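Left out: one protein chain. Kept in place: all the others.
For chain A:
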Amino acid sequence: MTTPSRRRLMRDFKKLQEDPPAGVSGAPTENNILTWEAIIFGPQDTPFEDGTFKLSLEFTEEYPNKPPTVKFISKMFHPNVYNDGSICLDILQNRWSPTYDVAAILTSIQSLLDEPNPNSPANSLAAQLYQESRREYEKRVQQIVEQSWLNFGENEGEAEQKEGENTAIETPTEGGEGPSEPRDHDAPSGSGSV
């Protein structure tokens, strides 16, 4: 069944592959084009550098007239990200425009990482540390950057492969170590390609 929203998501996917923006990637899950997974690489020269953060995007049939629900699956420590991974970002709420696509959403979230908006804190500790004790803030960010590698090891390179068995069966493991065997402790190849 094709609907305007599904056709538009196919076009978003095509555009992401043909003209990929730097440092982000995403793909629909195997059996449902309304559910996407994405990776955002921490921007260089920021505390988030080398992090590989996984996100989920849930679209509805009203897309692009309504924004998707975007959440971090990887643990995040950021003033505008709630504990459950939900993101407080104006373009995902009241400033949404139907002209935005997946690439625009992901690059906006990527730039949010180093440009938090302390006026709408979703994580009050992160907001406080960001304003009052930048060193401590960066230390906490470094912790979640390292955690992101552990989880990423599970299906490394999946984003570049665009699809695969592991996409569907992959379960997000929140809160650090996780049950997986950390095959690859080194920085994943993904960050090298940024």
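Operating definition for what follows: contacts are C-beta pairs under 8 Å (C-beta built on N, C-alpha and C of every residue); 3 or more make two chains touch, one makes a residue touch a chain; residues count from 1.
Operating definition for what follows: contacts and distances are computed from a predicted model.
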Report summary line: Among "RBR-type E3 ubiquitin transferase", "Origin recognition complex subunit 5", "DnaJ-domain-containing protein" or "phosphatidylinositol N-acetylglucosaminyltransferase", the omitted chain is listed in UniProt as "RBR-type E3 ubiquitin transferase"
**Report entry** Candidates A:Asn65, A:Asn83, A:Ser120 or A:Gln143 - the one touching the absent chain
**Finding:** A:Asn65
Report task. Check each of A:Asn31, A:Thr99 or A:Asn119 against the chain that is not shown and name the one that touches it. Result -> A:Thr99
Query raised in the report: Contacts of chain A with the missing chain: which residues?
Result: 4, 7-8, 11, 62, 64-66, 91, 95, 97-100
